[in-house]
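The complex appears here without one of its protein chains, the remainder shown in place.
Labels for the chains are A, B and C, by order of writing; each one numbers its residues from 1.
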Amino acid sequence: MSTGRLTFASVSIARVPGVAVVLAVLCVGFGATSPGFATFANIANILTQSTILLLLALPMTVIIMTEGLDLSMGAVLTFASIVLAITVVTTGSPMLGFLAALAVGFCFGLGNGMLIAVLDIPPFITTLGTLGIAQGLSLLVTDGQSVVGIPRSVESIYSGTAVGIPMPVIIGALAYGVTHTLLYHTRFGTYVFALGGNREALRVAGISVRAMLIRVYVFGGLMAGFAALLMTARLNSAHPTAGIGMEFDAIAAVAVGGTSFERGNGWLFGTLLGVIAVGVLRNGLNLLAVPSSAQVACIGALVIIALFIDGLRTER
Amino acid sequence: MNGSTCGWRVTVVPLFELRGISKEFPGVKALDDVSFEIRAGEVHMLVGENGAGKSTLMKILCGAYRADRGSFFHRGEPVTINDSTAARTFGIAVIFQDFTLVPYLDIAQNIFLGCEFSGRLPGLIDQRRIHTEAKRVLDMVGFNIDPRTLVHGLGVAQQQMVEIAKALSQDASILVMDEPTAALSDRETERLFAMIARLKKNGVAIIYISHRLSEVFALGDRITVLRDGRKIASLLPAETTPDHLVTLMVGRPVDTTYTRLSRPTPGEVVLQVKNLSGPSGFADINLTVRAGEIVGLSGLVGSGRTEVARAIFGVDRVTAGEIRLFGERIGGSAEDSARRGMALIPENRKTQGLALTRSVGDNIVLAGLRKLFPLGFFIPRRAMKAARAIIEKLRIATPTPRRPVATLSGGNQQKVVIGKWLNADARFYIFDEPTRGIDVGAKAEIFRLLDGLVHSGAAILMISSEQIEIVHICDRAYVMRSGRIAGELTHHELTEANIVRLGIDQ
Amino acid sequence: MKYRIFSVTAVLTAIFSSAAFADGETIAVFTKNLTNPYFQAVRVGTETAAKTLGVKVIQYVPTKPDSIPEQLSQVEDVIVKKPDAIVFVPVDYKALVPAVEKINAAGIPVTNITDRSAGGNFVAFVGADDYSIGLAIARRLLTAIGGKGNVIILEGVKGSLTSTNRVRGFNDALKETPDVKLLGSQPANFQRLNALQVMENLMQSFPSIDGVLAANDPMAVGAIEALEGANRKAMVIGINGSKEAVELIKSGKLLASGDFNGFIQGCIGTQIAVRNLRKQSTPKEVMLKPIVIDKTNFTPYEMPVEQRSCPTIEQITSN
Partner (left out) sequence: MKTAADMVTHSRLALSGDILQMLYRLLAVVLLCATLAMLSDVFLTTNNLLNVLRQTALLFLMASGLTLVILTAGLDLSVGANIALSACLAASVIKTTGSPLLGMATGIGCGAMVGLANGILVTALRIPSFIATYGMMWMLTGVTYYYMAGETIHGFPPGFRQLGSGYLLGVPTPVYVMVLFLLIGALFAQRTIWGQQIYAIGANPVAARLSGVPVERRLALVYAVSGAMAGLASLIILARINSAQGDIGEELTLPAIAAVLVGGTSLFGGSGTVAGTLIGALFLTILLNGMNLLQIHSSWQPLVTGCIILLAVWIDNRTRRIGE
């Protein structure tokens, strides 16, 4: 999506970005109005719910930084979780299932990468196509039915806790840590900035742009596969509609987090805040028993306001 | 490597040599049996008109392109260069005009892009070491800045410094500079030259591509002239004169010391700017431009010239002051200015002047659409006709208006940008660096064009970093310094010395 | 700065202001989506019952229609609030079992309506038997076309319990009448536009269609539109007994609609939940009788749900 019109506020950590403002206001607002909000249980609950979205939003940040996009993530997650479930049910081995899910993620990531880097089809349409493929496969394999009969051991990955902290929160933290290291402390990360910022720089430095692009999308696929594990554990089943449309939530979270669609201007921590902001909003609105129709509108408002604030700040 | 053992041979055996290089692109023969050699510690000037094959040759040298025919020798040993990494092993580094920097990485990361230091843990990189090393290299270049600052925020000159530092960090023994001064003010140019001198002393060989004859003679130890992909001559500065050199480049004599033919007596005031101030970094600007006048706007790069121009044209916001065009006060929008007959030829034609993916014709008619089609209905045939007329008038070298404008040479692209406004029959033109990256032949044409405009009664405000141009072309000039008008120079005060005196901040 | 804060707070105040609470028991009601009239009927049912019983109901509906993860999150959020009881329509009868287990774990009594959850403990289940409705309504159509001819089935969302059972009913009815030929059975996702286009395309392949068995009313209507568009005649039946269906029955365009009464399910579900809270006896299961609405008996259904009043559990269970 690297286009003149899509460019917007570059968020530097120095200045307080829109997402932080919004998140703060939300927390204060809900904390004041709804008693249940500021409890440990509820905060844990919010973070737990946010994990799966976070697992998609992190790689999405990286992908968007390369001026790319991955619309297939939600569908890939769904398909991976179905494959996982089926494998577990048939073989009885969660490990195999997990590997199968990762394999699915890897394949789709690789596919996206190849189509984009080698056949240079624009990311948007490439992943729109693979979205259809993953979705179709999910339907075909399951015939629309949920896949059930997964051993409890899998569910515990989601529902379990370690030292009082829910597993998903820990997993989310780990995933963030890994992505952060990848992005800011490895060659991969440095080149991601270059992919979005100035591909010529990479070529001159003798680094294969294609290989890099493929890696980026494979990373996305793998994370989707990983998220599939959590999703399956959460539902204790796999369902062909479970992850539909999550990619857009992820993209929104990334944008709310202040990552630009242009020139490799990304901010991973912002994405984290963005994901949490969405989680807090939904949770808070539920606690306040706000009618769903209003909730729907609020989510739209959140996205626009956060970006509006960023826009304001960069007004010359 | 006997060359290295016995020092005296180094001077004789060139550090690097290309022999009989030929390269064809579909349709064009970019290089035809060109031989070129570079010795340690010399500055080798590579001159020629755009499209002469300079860039192609350099791209082959640094492994970006592969030669169809020809051979390479490093210290007399035959070698092959298939890719940029191979080129780098021979210490070849190139600084292209359009920089290869990543905006949202910091200076240090940019300098070491592609050769990061591994950290203690496998896979990780040692950011601290990168930054300390970067600091060292930057000091070497004499560029005093925190290596942690993002490139995103740097000015052109600073970015170039980073580019050079980058090249040196890969301890380059052969440094190729493609029009390094194109974007620099004299100040910065001096610093660059000083650094080049330092590099020479350290035995670095420098290949320097330039359109500015002054530089060619000031810096060059040897000069090689290319024309139409063929090597025309390789000579010492002593053996030639500017005119002779130009004749070699163009293939026909051209008058370079361009001066106005005659001066129409200035007519009524076309543009009047009173106490203009804006957030983009200029304050209290006063200037007037009369019909039939070319008024210069000089000063260091970053002194706010471009910002003033943009504000006058109505692109950037102004906080105070007023702008009057033909006596009427104009308010703020580029559209309004354009409709009232103002034209802006921006400093960067690629990013600001042209829709590169569109055709020459589409670009030419863009600004004049209202004038050409008052009813709002677009008639391709008529548009093509108008475009052709401009193409003829400006002698733009393109077979058809349908050709994508990206395929034209710099000079011709610049003409397209100008032609755009001829179509809109503008009466007041702002030229921002109209001759940047344009070869001597085209330069003269552009100047003649300016001349034609003022003779037809138009008024021109011309921004240029090359004082020589201001002095030769303009009737008067304003000199800016850090966002303010430092002074006005009437025609007989108009000398390079005066411009510099006003331009540099005390 | 002021401006920006203002713009944010403006929205938020709008949100927070709607946080009102009634004393007396609160009951959280979960439905599948905001778009299908059926669930609107369910919601109205719960509210009508609540009014008479003097309890407060709060509706929870996924913002993305039929989103499994979202309903799960909503359940988790609601557990934080600890309502006195829950009336639950699972978006997916299998995938939401973990949610039900969470509710059980939190010790909140939950009544299951419409789709029978595959797991978890419930105070009771209230629903109508999709299979027998499908069977009954299909029989009605097959007799109407004289026990012979060609029919088409429009299925609902693949794999949804409702669709599966209703279609199973259709097919069993078809088995009873061997002279009727099933031309095709295509999903149209319970949606009108889908049904319309699927029908249009099917009509191209099949010159003569005598009957259309649609797994819900919107699809039935879609089919009718398609038939009219191609001015072809065929008898159509749907299921749900929606307002629109009833009008079409009245005007004779729709042959019949199976009464899958969301309103009553909502009523009874809430009543059971409240009785249970008030330590009164409650049936473990209430199944609405399969009723076929057609020209003969549509009048009572013309009244908009908002104006209807809840029947008592006894009325339903007795007759």
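In this text, a residue touches a chain if its C-beta (ideal position, glycine included) is under 8 Å from a C-beta of that chain, and two chains touch if they have at least 3 such contacts.
Everything quoted here is computed from the prediction, not taken from an experiment.
Across C:Glu176, C:Glu228, C:Glu285 or C:Glu302, the single residue that touches the chain missing here is C:Glu228. Across B:Lys23, B:Lys420 or B:Lys443, the residue that sits in touch with the chain not pictured is B:Lys420.
Think of the hidden chain as still there; on chain B it touches residues 313, 315, 333-335, 337-339, 344, 346, 351-359, 361-362, 365-367, 369-370, 373, 376-380, 383, 402, 404, 420, 424.
By the touch definition given at the top, chain C reaches the unshown chain through residues 33-37, 39-40, 43, 63, 65, 158, 184, 186-187, 191-193, 196-198, 200-202, 204-205, 218, 221-222, 225, 228-230, 242-244, 247.
The omitted chain makes contact with chain A at the following residues, 1-9, 115, 119-122, 124-126, 128-133, 135-137, 139-140, 143-144, 248, 251-252, 255, 261, 291-304, 307-308, 311, 314-315.
Operating definition for what follows: only the chains that are shown with their structure count from here on.
Taken together, the touching pairs link the chains end to end in a line with two free ends. Relative to the centroid of all protein Cα atoms, the closest per-chain Cα centroid is that of A. Centre-to-centre, using mean CA coordinates, chain B is 70 Å away from chain C.
Chain C has its Cα centroid 33 Å from the Cα centroid of chain A.
By the touch criterion given at the top, residues 10, 12, 181, 185-187, 190, 193-194, 196-198, 200-207, 263-266, 316 of chain A touch chain B in their complex.
In the complex of the two chains, the chain A residues touching chain C come out as 21-22, 25-26, 29-30, 33-34, 36, 39, 41-42, 45, 48-49, 52, 139, 142-146, 148, 155, 159, 231, 234-237, 239-246, 282-283, 285-296, 298-299, 301, 305, 308-309, 312.
Residues 3-5, 7-9, 11-12, 15-16, 18-19, 34, 58-64, 66-70, 72-74, 76-78, 80-81, 92, 94-98, 118, 157-160 of chain C are the ones touching chain A in the complex.
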